[in-house]
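A single protein chain has been omitted from the complex, and every remaining protein chain is retained in its original position.
By letter and in written order, the chains are A, B and C; residue numbering begins at 1 in each of them.
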Amino acid sequence: MVGGGPGAFIGAVHRMAAALDGRYELVAGAFSSDAGKSARAGAELGLDASRTHGSWEEMADAEASLPEDERIEAVSIVVPNHLHHGVAKSFLERGFHVICDKPLTTTVGDAEDLCRAVAARDLRFAVTYNYTGYPMVKEARELVRGGALGAVRKVVVEYTQGWLSTLLEADGQKQAAWRTDPERAGRSSALGDIGSHAHNLLRYVTGLEAVRLFADLGTVVEGRRLEDDAHLLLELEGRVRGTLFVTQVAAGERNHLRLRVYGTEGGLDWSQEEPEALRLLEPDGSVRILHRGGDGLSPQAAAYTRLPAGHPEGFLEAFANVYLAFARTLRGERGAFADDYPTVEDGARGVHFVERALESQSLGGWVDAAYAPPAEARR
Amino acid sequence: MVGGGPGAFIGAVHRMAAALDGRYELVAGAFSSDAGKSARAGAELGLDASRTHGSWEEMADAEASLPEDERIEAVSIVVPNHLHHGVAKSFLERGFHVICDKPLTTTVGDAEDLCRAVAARDLRFAVTYNYTGYPMVKEARELVRGGALGAVRKVVVEYTQGWLSTLLEADGQKQAAWRTDPERAGRSSALGDIGSHAHNLLRYVTGLEAVRLFADLGTVVEGRRLEDDAHLLLELEGRVRGTLFVTQVAAGERNHLRLRVYGTEGGLDWSQEEPEALRLLEPDGSVRILHRGGDGLSPQAAAYTRLPAGHPEGFLEAFANVYLAFARTLRGERGAFADDYPTVEDGARGVHFVERALESQSLGGWVDAAYAPPAEARR
Amino acid sequence: MVGGGPGAFIGAVHRMAAALDGRYELVAGAFSSDAGKSARAGAELGLDASRTHGSWEEMADAEASLPEDERIEAVSIVVPNHLHHGVAKSFLERGFHVICDKPLTTTVGDAEDLCRAVAARDLRFAVTYNYTGYPMVKEARELVRGGALGAVRKVVVEYTQGWLSTLLEADGQKQAAWRTDPERAGRSSALGDIGSHAHNLLRYVTGLEAVRLFADLGTVVEGRRLEDDAHLLLELEGRVRGTLFVTQVAAGERNHLRLRVYGTEGGLDWSQEEPEALRLLEPDGSVRILHRGGDGLSPQAAAYTRLPAGHPEGFLEAFANVYLAFARTLRGERGAFADDYPTVEDGARGVHFVERALESQSLGGWVDAAYAPPAEARR
Partner (left out) sequence: MVGGGPGAFIGAVHRMAAALDGRYELVAGAFSSDAGKSARAGAELGLDASRTHGSWEEMADAEASLPEDERIEAVSIVVPNHLHHGVAKSFLERGFHVICDKPLTTTVGDAEDLCRAVAARDLRFAVTYNYTGYPMVKEARELVRGGALGAVRKVVVEYTQGWLSTLLEADGQKQAAWRTDPERAGRSSALGDIGSHAHNLLRYVTGLEAVRLFADLGTVVEGRRLEDDAHLLLELEGRVRGTLFVTQVAAGERNHLRLRVYGTEGGLDWSQEEPEALRLLEPDGSVRILHRGGDGLSPQAAAYTRLPAGHPEGFLEAFANVYLAFARTLRGERGAFADDYPTVEDGARGVHFVERALESQSLGGWVDAAYAPPAEARR
């Protein structure tokens, strides 16, 4: 693991997610660029001191120098956005598979560079768009792609949070500080941070890509350096109408990611804060609520389910499902349920999407959004 | 009443709403332009045949010729949009107060003409933006305007329906036919029909007017002559960010009008399909749900409440509240709770808003949306 | 109308419910035993002074003395429980149909006396168990009786309120005062007042009668003279297991009447505070929510629906449905949808049920609860 030292929220999440199914063992890390902090973190996690490092360069070299059956197999990257490219590239070049947090990189060029590096060595690369790990999101995907809603016509995806309602970064809150800092987060904050999840969720469920977009980004909290609120209008493939809005200044909202898809034969509605239920809106005015673990769900949903219906699974289990799918893929477990993880190309699409939104914002008009990452092959 | 003959949904609603509190008596009508149909409707409603007419011109003249204490006091207009101006003008000119369905007219010019006519004779004119009649909407208004959310920063209003998911107008469905017909509905369908409610609800609760807007209107169902889906980005007074979206092709949605307002100190969330509850989002992550009829609500909400908490009130009661406020005003009942009805100026603002959206759509860019109707005085 | 003067909650409800469909006209009343108060109430309601009375005996005689086409056709009785029998009997003997609030009477003997009086003259008598007026309750009935749940096995009905959490009757609150007074309410308070609704709702939907019961009644608020909390275990016909609990001291509860029915093939769940939805629990773990006004509901539900789906109906509309069914019956409108009102025999069953609960309580054991009112014929 690179990153994820003391005070880091997402590092601990990655570790719990990886541990849940007993398919990963944490054996090496560069948890902080402060060698002492990294060593302490490693010790707390029970690592051998020889495999705890104060820099990822050092770790990459050290692991590569170990015999093949002793070195790490894959690295998890949980550092701020601006470092993703460098760290990932370094490990890829040494032949390690990569699991990297989102957004993939801060520029499209960097993202494409990673795509090419992955393809060149036939490695595997997962981007932790963790919300696609929820079984009921998988069920939604199967239903939409299987035609249960008829032809898709309209998509509404929103992701509203309130935690940045104040200038938290001025108080030295670590999470807020780097996410609102153009040097570390890249040119976008809210859109890159949570808009990338919303964009990927929309793509994952519907299989539709944006072809045009109009964006209105705004900075609501005075003194903030990047946008904290964004509304996008989308034209998706096949003239499907879409809207995507995200905010981090909706005081009182917790972590409200919600997707609605409407087709000629009905609609569906899923919310991350109630992830166990998938609401299907029927044209007769009734609503059918499917529950994770219920009989009759798709094999895709069932394959990423651990507990019976009524025994709530949550965020960690969904996150773990990205790790689980990656493990199944690395182990060559074939079948319908491996390969169900977000790829480096999914990551590149997300970075491109944010760039086009920034372009629309600066032009004040619609812009083209069609895109294909280089070397897209699998999936 | 003008309009509201057999098969008309909204005419019956107006009659039940007016009857609920025993403050209106239906005594005359031109229910259809077919004299026979109008007469039959009148007879079914127990009207005197002498006061049932086959044209509104005839009715206006006949009522005006009656002695002052025998003639109608106010007229309800429930005809298709394109007729609102003519009918309303005619009754205003004869000195009758008017209650008119929304949208007020099909052009801003017509709307302003009515504003001037109302002001000139010091008459009263209500536009039945009925959703503002819900007690918990009044509570929301009191809370927002009283500062309970701090400074407002962001507003999301949506109105999604599914009933026009198919080309219903081709099957001769009467409601669909006129609402999608430019000759009768005006230049807009979804935005004029339900977007006008969403716009007015936003204004009513927040007191904020749009100063700029960007609109993307679309016609999803092939063969339809007007838009059935619309997304708008708004800049409200004080740089408040807003989004408004409406659709009539979200298959499976019933009548989902929802308003969310976020301020520096919290948010609120209200949905028309669960109108008895008002959700207040607190910055600490808790949610407080206020219920109609509860202790401690504002006098404004309490004044438009008929039943104790837990005894659900609904659409008809809210609609009746517009009639009730208008009756209180006509009777000169002073105090905080008369005058709480949507005025002709509110109606003009709605018509103007739709026109600006059409302008933005044709330009593909942001347009100015600031506006003041003529002769705006009261409220 | 007898009763329903100033300060009476339920009188106003009856009047609004009767008015809603324009099928009743209020023409006479004895609104209070204080002649002055009654006269003032009558005047406010627009009644002719000659038909406003200071006693129901006077009113009954006066109406009976009018020519047949001028006198009232039916009387609404909205006085405290202990007066129901006397008033109803008096009007029945003069040939008037009766609409009477619940519980029907305070003793089984009185209830049976009314049953016989109704049968003897072939009059109609409705008891306003208003919660059976909700369209989705009618839908539930059709589903259960049509076998949608398979064989019924278990029923849970609860009615929880909090308004009597304090000794409100000691503060002179009029509603609390008579309902907790054995002289006026009868031998039971909570069970008679709201348990009778719960019992009737269970019977209406399932068609099952209790054959044995065990009751535990308690008085939670110190100083109260009757029970304010009751738990009953039921054995219904066919060895179906049931539980019924009611309370008026659950601080914070508003008016939570809820019915759950489980059969071999699934369950259903309906709550009065969200009356527009009927939840069907499927054995596969999914839930189907039917909404009032939706396509595909039973004709019985549709016949008591006024507005499209998504336009909330509530308590008043349900109450009005009892009046509407009674009007359809009196007018001889045949078909499936007349006669769908609670009868005097339903009322007698409710009174008997309460008496058996009191008996179980005093014995501390199970008691027989089977019962048939005299002269039960119709329905």
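In this text, a residue touches a chain if its C-beta (ideal position, glycine included) is under 8 Å from a C-beta of that chain, and two chains touch if they have at least 3 such contacts.
All of these numbers come straight from a predicted model, not from anything done at the bench.
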item: Visible chains in contact with the missing one; value: A, B, C
item: From A:Asp193, A:Glu317, A:Asp340 or A:Glu355, residue that would touch the chain that is not displayed; value: A:Glu317
item: Omitted-chain contact residue, chosen from C:His97, C:Arg141 or C:Arg254; value: C:Arg254
item: Touch criterion as defined above, residue of B:Leu45, B:Leu168 or B:Leu290 at the omitted chain; value: B:Leu290
item: For chain C, the residues touching the chain missing from this view; value: 149-150, 153-154, 156, 162, 165, 214, 216, 218, 220, 229, 231, 233, 241, 243, 245, 247, 249-254, 260, 262-267, 280-283, 285, 287, 364-366
item: Residues of chain B (touch criterion as defined above) contacting the omitted chain; value: 283-291, 293-296, 309-310
item: Where the missing chain touches chain A, by residue; value: 9, 12-13, 15-16, 19-22, 45-46, 161, 163, 253-256, 272-276, 291, 293-294, 306-317
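The working rule: only the chains that are shown with their structure count from here on.
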item: Centroid spacing, where centroids are CA-atom means, of chain A and chain C in whole angstrom; value: 55
item: Cα-centroid distance, chain A relative to chain B, in whole angstrom; value: 43
item: Touching two or more other chains - residues of chain A; value: 283, 285, 287
